[in-house]
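Read the structure below first, then the notes.
Here the complex is missing a single protein chain, while all its other protein chains stay put.
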Amino acid sequence: MGKTRLEAFSDGVIAIIITIMVLELKVPEGATLQALQPIAPVFFSYLLSFIFIGIYWNNHHHLMHLVKHISAGIMWMNLNLLFWLSLVPFATAWLGQNHFQPFPVALYAVLLDLCGVAYTFLQVAIEKCHKDETRLTDVMKQQRGKGIASLLLYTASIPFAYVNTLISGLLFITVAIMWFIPDKKIEKLVSNEH
Amino acid sequence: MGKTRLEAFSDGVIAIIITIMVLELKVPEGATLQALQPIAPVFFSYLLSFIFIGIYWNNHHHLMHLVKHISAGIMWMNLNLLFWLSLVPFATAWLGQNHFQPFPVALYAVLLDLCGVAYTFLQVAIEKCHKDETRLTDVMKQQRGKGIASLLLYTASIPFAYVNTLISGLLFITVAIMWFIPDKKIEKLVSNEH
Amino acid sequence: MGKTRLEAFSDGVIAIIITIMVLELKVPEGATLQALQPIAPVFFSYLLSFIFIGIYWNNHHHLMHLVKHISAGIMWMNLNLLFWLSLVPFATAWLGQNHFQPFPVALYAVLLDLCGVAYTFLQVAIEKCHKDETRLTDVMKQQRGKGIASLLLYTASIPFAYVNTLISGLLFITVAIMWFIPDKKIEKLVSNEH
Partner (left out) sequence: MGKTRLEAFSDGVIAIIITIMVLELKVPEGATLQALQPIAPVFFSYLLSFIFIGIYWNNHHHLMHLVKHISAGIMWMNLNLLFWLSLVPFATAWLGQNHFQPFPVALYAVLLDLCGVAYTFLQVAIEKCHKDETRLTDVMKQQRGKGIASLLLYTASIPFAYVNTLISGLLFITVAIMWFIPDKKIEKLVSNEH
């Protein structure tokens, strides 16, 4: 079915996005621990983005799991989401190489906001042609709470980047932790189907 | 079946093509908005190519969905299409780094033409061994109209690149918009099957 | 089943091998046709390797199609084949950047030989646990003829690289053309199964 290929294609793109970021970890010249030190911020920005892309893959997985049919709108909105996600490696590299300076941190937050909006658009496109799929709409309602909280925290981290980038960083980590907490309701909704 | 792997392999190659283009967005030195400005044309060329590759994936998806069996001809014509698509990242990078100068714009249009021709060859190879699949031939007839219009617009944008590259750019955008308009007939043909 | 993942993993690796070669097409500085000229040998080496990797994918596809169960031997021999194939992008880039000089041409031929030997090892591993699958052994017998001819032509092109690299090039093209000719017997064997 169409769904299989949409999932496979998204998996491919997300797998590449999550992996090419590691190419930014340029091999240092020396062979000592000191030689590794300048890479530390690049490493942490990679870790952060790996987590965020991982969260998106996770949510995409739960969302698509219950989708029954694919419309042109779903296909375009999925590509739209993949486009914004594909910019994460660039924003991550900029963040890491500039040691978390205000503007790159703010831009990173803006990009995460845009990814979140694109995900919402995808949900809307799915809703349009799955009005009677109560389990799917329940999963989406469930995701919405964390989704809105994430958008608010990302948006808050934009001005905070100019106060202290550490606060923005803490807000990012808060979002990540929030998504780590397993959502029993979604798991039940997804597994009930079997 | 053979079809599954042909789809999976094509998905893999197209996913990589669409994603490695982002590697051309080289991280700028500074951490300001000004530092980002030189990347703007690279960004727009990426956006353009992301859309075109997305359209091809979309069409490939609809086309393959109704294919029943795979011949040697289909396999080679599919590889042929993937070859020309794989050159898009190069043409895109050249376009972006030269700020949309006439020759790179013309070459980009030529490449899109070649991709379009390769897609037509794939359709012909599929037609050869699916003569009795009326739904499939209907989908192809439906795609043909937009396909021919695209080829004409790409070809027109070649000479226009030497008049004003903006005109070529507008022609590219016209093609993209044309494909965004959902084709109700194809959607019906594809979903009818279920 | 195990086979599905072995195919999916091989498809992924081969898709990446075939696509990352295009990264060697470095964007030239100028925006003229002359600026593209130095890339011509890189382009032709890419085209050549795209065809060879495409042939391997094609053959791998036909071979795996009839495989019923996966042994540890098949898994390791498949990884072994992927390893040698993964060196093709390096050999290709060296070939292109040195304008087809004798030693890189000879090394390229040696690598293609090694890939061919690895493919034969994979066939042997498959044969070991599919002794009663007559259709599969027929496909392998059928592939063997072209396989041996390819190995002989690759080996011949090694000394010829020091006489005239053009001869080696023609031998490579001969191998490619040989594989393009569709093998009616294999197609029949593969499709019979359905």
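Per-chain residue numbering starts at 1, and chain names A, B and C are given in the order in which the chains are listed.
The rule we apply is simple: a residue touches a chain if its C-beta (ideal position, glycine included) is under 8 Å from a C-beta of that chain, and two chains touch if they have at least 3 such contacts.
Quick caveat, the model's predicted, so the values are computed rather than measured.
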item: Residue in contact with the excluded chain [from C:Asn98, C:Thr137 or C:Thr174]; value: C:Asn98
item: Sole contact to the chain not displayed, among A:Leu25, A:Leu152 or A:Ile167; value: A:Leu25
item: Contact residue for the chain not shown (choose from A:Ile16, A:Val67, A:Leu171 or A:Leu189); value: A:Ile16
item: Residues of chain A (touch criterion as defined above) contacting the omitted chain; value: 7-8, 11-12, 14-16, 18-20, 22-23, 25, 27-28, 30-33, 36, 47, 50, 54, 57-58, 61, 64-65, 180, 182-183, 187, 190-191, 194
item: Chain C residues touching the omitted chain (full complex); value: 1-2, 5-6, 8-9, 12-13, 15-17, 20, 23-24, 69, 71-73, 75-76, 79, 82-83, 86-87, 89-90, 93-94, 97-98, 101-104, 107
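Operating definition for what follows: only the chains that are shown with their structure count from here on.
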item: Same-residue or different-residue interface between chain B and chain C, half as cut-off; value: different
item: Rotation in the CA alignment of chain A with chain B, degrees, nearest 5; value: 90
item: Rounded Å distance between chain B and chain C, as computed from the means of their C-alpha atoms; value: 26
item: Multi-chain contact residues (two or more partners), chain C; value: 12
